[in-house]
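A single protein chain has been omitted; all remaining protein chains appear in their positions.
And then chain A:
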Amino acid sequence: MTTPLFEAKNLQKYFPVKGGILNRTQAQVKAVDDVSFAINPGETLSIVGESGCGKSTTGRAILRLDDPTDGEILFEGQNLMELSKSDLRQKRKEMQIIFQDPYASLNPRQKVKQILDEAMAIQGVVPKAKRPERIRELMEVVGLRPEQAERYPFQFSGGQRQRIGIARALSVDPKLIVCDEAVSALDVSTQAQVLNLLKKLQKDLDLTYLFISHDLGVVRHISDRVIVMYLGKIVEIADKKDLFDSPRHPYTRALLSAIPIPDPSKTRERIVLQGDVPSPMNPPSGCRFHTRCPFATDICKTEEPELRSTTFMNETHKAACHHIEKIAETEKTSIV
């Protein structure tokens, strides 16, 4: 068993909802509610889910960009929650993040070389004299021409800007990179370029990724393991193959069946979920998915299901559902 590079234990992130004359906290949005997982060195762990499921909040919470409400976050065994601000800043060079919209996360008034230089200066990873050389190197690593470092962000296309975002993250030699919807704003042809780049960099530089995305196609392509979240909870976690070939949670199954396949000759049964995702301010009791679940029974309304595995599942494959066995039974009769 490898020691995980990173571990989150019972992570919680609640956002207070304030109101009234005294501006007191009237309710809590439980964006991330008791989430635990580990990331092994060199792997890509993905978190998928729809808007509001807490996937991005998880990504921000583990870097303490938003301080978690409760729980532990361990990086190489060290609890980040106990670090002071300055120690945390030191630690951040090990953990970087790439955002969805590279334009919003790059300073429009800085040239690319200044953007990269600043990142290295703050972390003090490369002595000033050597930085120009390192900038040239970084530009080449992400597939841009070194002389383009003299340009401003607006002079680049979307895909190129995302490459700059990646170069910035790489400039401090991180071990873990959180990619928060890093390719979602890109066209498919550019998306493929950036995905291939991320894969190559992982191999060359021994990087570990936490890849946050709503796009299951992208996730299948890049991940080793996948977490599916729904309303602040993990509903299923598995190796990529298990998750896509034999999803166990009814939500995962519905999610997979809802994605249009770019092949009109393939027909399959679609599970269309009724209704919308309930508000995370007032999540349903018991299993949070029970209001939309075609298999829900009384126990789902009252008892919260635990993440568990059963005899016919791999050890690493866990789903939070009371009816895994029953659903597997129905599947035997009608294979999707």
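Definition applied: contacts are C-beta pairs under 8 Å (C-beta built on N, C-alpha and C of every residue); 3 or more make two chains touch, one makes a residue touch a chain; residues count from 1.
Note that in this section contacts and distances are computed from a predicted model.
*Asks:* The chain that is not shown, which UniProt protein name from "Oligopeptide/dipeptide ABC transporter ATP-binding protein", "Neu5Ac permease", "Modular FeS cluster scaffolding protein NifU" or "Cytochrome c550" does it carry?
*Replies:* "Oligopeptide/dipeptide ABC transporter ATP-binding protein"
*Asks:* Kindly state which of the options A:107, A:196, A:302 or A:316 is in contact with the chain not pictured.
*Replies:* Hidden-chain contact among the options goes to A:196.
*Asks:* One chain is left out of this view; which of A:218, A:237, A:293 or A:324 touches it in the full complex?
*Replies:* Result: among the candidates, A:218 touches the missing chain.
*Asks:* Since one chain isn't shown, list which residues of chain A touch it in the complete complex.
*Replies:* On the chain A side, contact with the omitted chain comes from 50-51, 157-160, 187-193, 195-196, 199, 214-222, 244, 254-256, 258-266, 270, 272-273, 276-277.
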